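A single protein chain has been removed from this complex, and every other one stays in its place.
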Amino acid sequence: MKFLNDIADLDPKLIDQLLMLAQRLQKHPEPDALKGKILALLFLSPSLRTMTSFQSGMARLGGNSFMVSPDMAIHNLELEDGAVMDGNKAEHIREALPVIASYADILGVRAFAKQESLADDLDDKFFNKIYKLIDKPLINMESAIQHPCQSLADWKTLDELTIPKKEGKFILSWAYHPKALPLAVPASTLKMATKRGMDVTLLCPEEYILPDAIMRAAKDLANQNGGKLSISHDQKSCMNGADIIYAKSWVSPIYYGRNSEEGEIRAKYKNWCVNDDWFDTNSTCKFMHCLPVRRNVVVSDSVIDSERSIVLKQANNRLWAQMAVLYHMLLGV
Amino acid sequence: MKFLNDIADLDPKLIDQLLMLAQRLQKHPEPDALKGKILALLFLSPSLRTMTSFQSGMARLGGNSFMVSPDMAIHNLELEDGAVMDGNKAEHIREALPVIASYADILGVRAFAKQESLADDLDDKFFNKIYKLIDKPLINMESAIQHPCQSLADWKTLDELTIPKKEGKFILSWAYHPKALPLAVPASTLKMATKRGMDVTLLCPEEYILPDAIMRAAKDLANQNGGKLSISHDQKSCMNGADIIYAKSWVSPIYYGRNSEEGEIRAKYKNWCVNDDWFDTNSTCKFMHCLPVRRNVVVSDSVIDSERSIVLKQANNRLWAQMAVLYHMLLGV
Partner (left out) sequence: MKFLNDIADLDPKLIDQLLMLAQRLQKHPEPDALKGKILALLFLSPSLRTMTSFQSGMARLGGNSFMVSPDMAIHNLELEDGAVMDGNKAEHIREALPVIASYADILGVRAFAKQESLADDLDDKFFNKIYKLIDKPLINMESAIQHPCQSLADWKTLDELTIPKKEGKFILSWAYHPKALPLAVPASTLKMATKRGMDVTLLCPEEYILPDAIMRAAKDLANQNGGKLSISHDQKSCMNGADIIYAKSWVSPIYYGRNSEEGEIRAKYKNWCVNDDWFDTNSTCKFMHCLPVRRNVVVSDSVIDSERSIVLKQANNRLWAQMAVLYHMLLGV
């Protein structure tokens, strides 16, 4: 695999293989597997889990990594083609990225959506451009519309909890957040759950239905894998019998790039904070979130501190899933 | 050992064992000892020695480390329980810390005193709270009131200079500094020297006597280990026959949390800068400081650049002492 990108494009057999490998590496350390190998980590957007889990994972396999972030003491990066660079940006991504890649055996890049044009972000315009600049294996560590590492970790988490593939009821729920957040996680999550063949419901206010391209892709995956996809705007009815509620906030696609308008719409839904009222008395439904999460805004303390919450397990599975990805991409097995 | 915290609580036999191990690792490198092991370093306060010596020490033993600091490109951390996170803080320490810990085999955390409530800081309220969030071995890399790594390094330094335990005369002297500094280093140092059984004098202006809880703990350690503890406000008489003067600035406990008042008191003592006049003509007294130190404010160039000064040896011993701690905590030997 040269490019870990869209979870929808991964061969289901490869997913099985990666998750088995993840489990093997978790149980049986291989501290010499990637000896002498170098992972370059380029963060054009902030990170905590991704940054630390990739560093840890590479080191656990005997390799090493280096990290580049514009917040470090490096020159500002120019990202636009054709720019006359007479301002405050001293280096172009067209040099910086291939140079960094040339010091490494594999590269991870993070660059969140610019949220100016929905079409550009759905096309992952920036990420697909930089992909052409390098000839080393590339890991998408979250782009405008993809977050495959999160989806692999989430899939592993669902497997470990023995949430059924075919009949497991998976709710992806929008939640309130003070900022307009990107679509990468909800898009990847919807595709992950439908690809896993689950009974998936997108639960959100009407303005927050994911873009058509994402909904169609998820529908196709549901059809191919024996799953279902529906939409609901009603928390109470929708949550009945759910195995998983995966909460996340995201921007309204209808008002994409129009921040003040979108903010007004969003403010109507401050009550979309997952709390105990969402769950039936005897519900065993688990709570998932990719983190970071705003407590008492996206989810109440009472839910995230309860046994329902598997957010720490999800986060920990980032480590093992990514180790499997590194192992597979570097060693080809 | 699951938690390296208060130097007072360490079994004297364990201290001997750790310092012998430190010496052994200094002489006989073991570059495979911690192969595949990961140290997570969380800095909620600034660092130079701690950050670099832990990274170096872990690597010298064949392990690896990753570092997280709020000054890096990570989300602001919310530290207060029950917060409604609708402001600029995107992640709670209750998620961030366990996640980081789950990627590592051992964790080091630094969080300086908030200097709002003396009682809270003496109780190490924040540090004891975060300790409960994780299930991995934890190293206190300086909290509100503890700095055990510094104390182990200092103890090793005293041993190497063959400063006698029983009759060695140890002066912990307050010094002027433009800022109100925390109590962690003076508290740990006083406990270290009394626990080592030395003849210890706390030398300071009357407003700068350490809090009762610290003085009592140090007195107990002196009693248990055949040492002495006294207080002096007079530099000249006190320095007579001293083997060590350990300089450090700290906030007045009387004016704790009241910064402008405390600043007025402190300003009276600008002449508390350790210089040549403090030493008798033939004195062989050594000068110690934990660093960073403000030259010509806390200590004169003439003293710190003289042969009296053993501050670089102290700093270097951080490396070996911490390697012993990592080795012991991870391998149990």
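Before moving on, here are some points about what is shown:
Chains here go by letter, A and B, matching the order in which they are written, and residues are numbered from 1 within each.
The rule we apply is simple: a residue touches a chain if its C-beta (ideal position, glycine included) is under 8 Å from a C-beta of that chain, and two chains touch if they have at least 3 such contacts.
What you are looking at is a predicted structure, and each value in this text was computed from that prediction instead of being measured.
When the full complex is taken into account, the listed residue touching the unshown chain is A:Ala104, out of A:Leu48, A:Ala104, A:Leu221 or A:Ile245. The missing chain, though absent from the display, is touched by one residue of A:Ser45, A:Asn64, A:Asn259 or A:Asn296; that residue is A:Asn64.
Mapped onto subunit A, the interface with the missing chain covers residues 35-36, 38, 40, 63-64, 66, 68, 72-75, 78, 81-87, 90-92, 94-96, 98-100, 102-104.
Along subunit B, the points of touch with the absent chain fall at residues 29, 31, 43, 45-49, 51-53, 55-57, 59-60, 62, 64, 69-72, 178, 291-297, 301, 304-305, 311-312, 315-316, 319.
Following the convention adopted for this analysis, only the chains that are shown with their structure count from here on.
Distance between chain centres (mean CA atoms), subunit A to subunit B: 40 Å.
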